[in-house]
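A short write-up of the structure that comes next.
As you look at this complex, bear in mind that one protein chain is not there, while each of the others sits in place.
Naming follows writing order (A, B and C), and every chain is counted from residue 1.
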Amino acid sequence: MANLKGFSLPLSPEGKANLLPPPPWHYSGDFMTIEYRADPDAVIALLPDELEPADDPGAVNLIFADWQSCSENGREITEPYYSQYKEVMFYVGAKYKGKPVCRCVYIWVDKDYAMLRGLVQGFPKKLGEVWMTRPTTVGKAGMRLEPGGIFAGTLSAGGRRLVDAKVTLKEITQNGPTVSDPPLHNSRHLPGIDGTEPAIYELVTFSGTDKEIGPIWYGDAEITLFDSPFDELKALEPKEMLGSYYHSFGYTFAGGKVLEQHKV
Amino acid sequence: MANLKGFSLPLSPEGKANLLPPPPWHYSGDFMTIEYRADPDAVIALLPDELEPADDPGAVNLIFADWQSCSENGREITEPYYSQYKEVMFYVGAKYKGKPVCRCVYIWVDKDYAMLRGLVQGFPKKLGEVWMTRPTTVGKAGMRLEPGGIFAGTLSAGGRRLVDAKVTLKEITQNGPTVSDPPLHNSRHLPGIDGTEPAIYELVTFSGTDKEIGPIWYGDAEITLFDSPFDELKALEPKEMLGSYYHSFGYTFAGGKVLEQHKV
Amino acid sequence: MANLKGFSLPLSPEGKANLLPPPPWHYSGDFMTIEYRADPDAVIALLPDELEPADDPGAVNLIFADWQSCSENGREITEPYYSQYKEVMFYVGAKYKGKPVCRCVYIWVDKDYAMLRGLVQGFPKKLGEVWMTRPTTVGKAGMRLEPGGIFAGTLSAGGRRLVDAKVTLKEITQNGPTVSDPPLHNSRHLPGIDGTEPAIYELVTFSGTDKEIGPIWYGDAEITLFDSPFDELKALEPKEMLGSYYHSFGYTFAGGKVLEQHKV
Partner (left out) sequence: MANLKGFSLPLSPEGKANLLPPPPWHYSGDFMTIEYRADPDAVIALLPDELEPADDPGAVNLIFADWQSCSENGREITEPYYSQYKEVMFYVGAKYKGKPVCRCVYIWVDKDYAMLRGLVQGFPKKLGEVWMTRPTTVGKAGMRLEPGGIFAGTLSAGGRRLVDAKVTLKEITQNGPTVSDPPLHNSRHLPGIDGTEPAIYELVTFSGTDKEIGPIWYGDAEITLFDSPFDELKALEPKEMLGSYYHSFGYTFAGGKVLEQHKV
């Protein structure tokens, strides 16, 4: 296109209107991470044919994240609406060609640009309302990052509560969450316009660059997942809690690659 | 996929989690439509190479729509959150292989499912906050569908006002809006995961079925478009008002077809 | 005050900043009304000492309303954000000095001006997310006002579902809802700044003027009330359904009067 500019829709003459400026996209956030075991069959049922079950096939990582993000051109700096968003993600373990991978199976965000970035990266994003305790250093209304500190997260969508989570901090640890450690293997998908086969359905991988992590707090967690006619979270209910964590995390997304086309 | 079901992401074991059930998608709504002429160069600058300028090259159709929609499986019937949304669209005229077409160049909606349906249909959707006067039949607080009735629409995104519009009704007419009459020629687009070329960028067309239109009110309109670092609406400012309309409209989307791949 | 103008806070030099312009306030809306019997003790427990139980002491009227409202100065006409709001109300019957009255015991709205108007009128308003099916006349996505038409309402607050309601229309009737027919007897209340006794706690009454009602549809209803740590709706669960209705309604609020000070 000679005249139309932009990384995403809407393309426009000046290239300002696009919902997404091009990567790299930088992220700085706070993470509340809860690892647990669900029914292995329920986890395996979420894997595409190209992925095999993990060695710990029921392991799930539930993450609440409170993000700031920006693109390289920096237009978000003085418009925090366009840099701040919150999200809730369910990661599971799997294997690809025999090697451990992880995969995001469900995810909710609260901004449109985050939703479209998700479609680019193979995150199956929907909009939701996410709330998450923030650590504070003054006053009596905020939890400190200290033993006994309680950090809560809630997820709702369509006016229905989907997730209640709570972590009670115990101590700083050297070992963080493990389920989402292996390379991320998501699937990009866009329905075709004829309403039958998907136009895109491909297994992709990417790993961020410039990763930075703050002190990792370890703690005890509780999770309640709720039923809904629009979601299937109950199938992922915890059978056994593993570990939970609170920490800051930063990284940069600079693109990924397509591994193969999914069979339809 | 043997085990994963759904028309859109997220795919899931039961197929309830997908943001979009498959078409047909049914729509019933109220339309406030304002046709005007903008600077022809500004309109032409929004066309991809595959489309030529319309005979009336600066014609624009600004539509505020207050929708209810549902899919064939009807899960939205008792959850109006999932059926009601509002949107603002800018349509322009063009030609494709010498024949008149129309094209949606900018569009804002206020729900995630509407946003993803847009990506399927080639609408360049972003989220916005849309408000639109509704006609009433009782009390002193609502406009009647009658001469002198004032119907207003406002669009904001990211906490910034983008569009103020107002139509004052004059009379019922037999002739409705014309700019968006020819077949719709949108472009579907999804960035590639490597951050360079789009993975999908294709010219598509579709026309709804089962169209139904209520009585068409004609009126006089005013529009103000506002500047923003994230949009380019000022370039489409009215130079000359054409006609404005208020009416109900229903149709069904049952799929479209790809015409050609855009050159990148 | 010589220099500060306004009917409500914030008072300001020009009087434009006040959240509420003075009455009269005009209202035009659509009502979904469901009458039922709850546990009489639960209803009686919601009455202040100055009111006695109604003859039908467990009768409750649950109303979903989709409003447009405006003040006399009309500044809301071209800003539908400031005229449109939705609300959910629970009314119960009672007696005052031996005569039948009604009383709003719980109410949620989705705009700030509606919330403050509520405090003026003795409605115990909180913010909530309200969705409500709208009747349509075209297309396959909207319910018609006709036998078999299904009209649904949902209420959520703080990301928790509180009420699911559904009315299936049967026929037009001459007799509308009755629980909220007698004069409204609300209580205005504002805590004192010292945190002990309320500064205002008074029994008030008002009846709208210029009431107008559209055709009344009668139907069958279902209600589900949900538990929450922030509400007490479960106590009002239906024991027996009475009648349900869908109709338009308009009126004007032009002030009310104080009947007596509540004992504290």
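Heads up, the rule we're going with is that a residue touches a chain if its C-beta (ideal position, glycine included) is under 8 Å from a C-beta of that chain, and two chains touch if they have at least 3 such contacts.
Keep in mind that this is a model prediction, so the values were computed, not measured.
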item: Which displayed chains the unshown chain touches; value: A, B, C
item: Residue of C:P53, C:P124, C:P183 or C:G214 in touch with the missing chain, whole complex considered; value: C:P124
item: Of A:D39, A:D56, A:D110 or A:D164, the one touching the omitted chain in the full complex; value: A:D164
item: Touch criterion as defined above, residue of A:S83, A:Q121 or A:S244 at the omitted chain; value: A:S83
item: Residues in subunit A touching the chain absent from view; value: 26-29, 67-70, 77-81, 83-84, 129, 131-134, 136-143, 150, 152-154, 164, 166, 210, 212-214, 248-252
item: Missing-partner contacts on subunit C, residue numbers; value: 1-4, 7-14, 16-17, 19-20, 22-24, 42, 45-49, 75, 79, 81-82, 105-107, 111-112, 115, 119-122, 124-127, 158-159, 187-191, 193-196, 199-200, 204, 206, 229-232, 235, 254-258, 262-264
item: Residues belonging to subunit B that touch the chain removed from view; value: 129, 131, 154-156, 159-161
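Rule of thumb we're sticking to: only the chains that are shown with their structure count from here on.
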item: Subunit B and subunit C: spacing of chain centres that average the CA atoms, whole Å; value: 34
item: Approximate Å spacing (C-alpha centroids) for the pair subunit A, subunit B; value: 30
item: For subunit A paired with subunit C, centre-to-centre distance based on mean C-alpha positions, whole Å; value: 40
item: Touching two or more other chains - residues of subunit A; value: 159
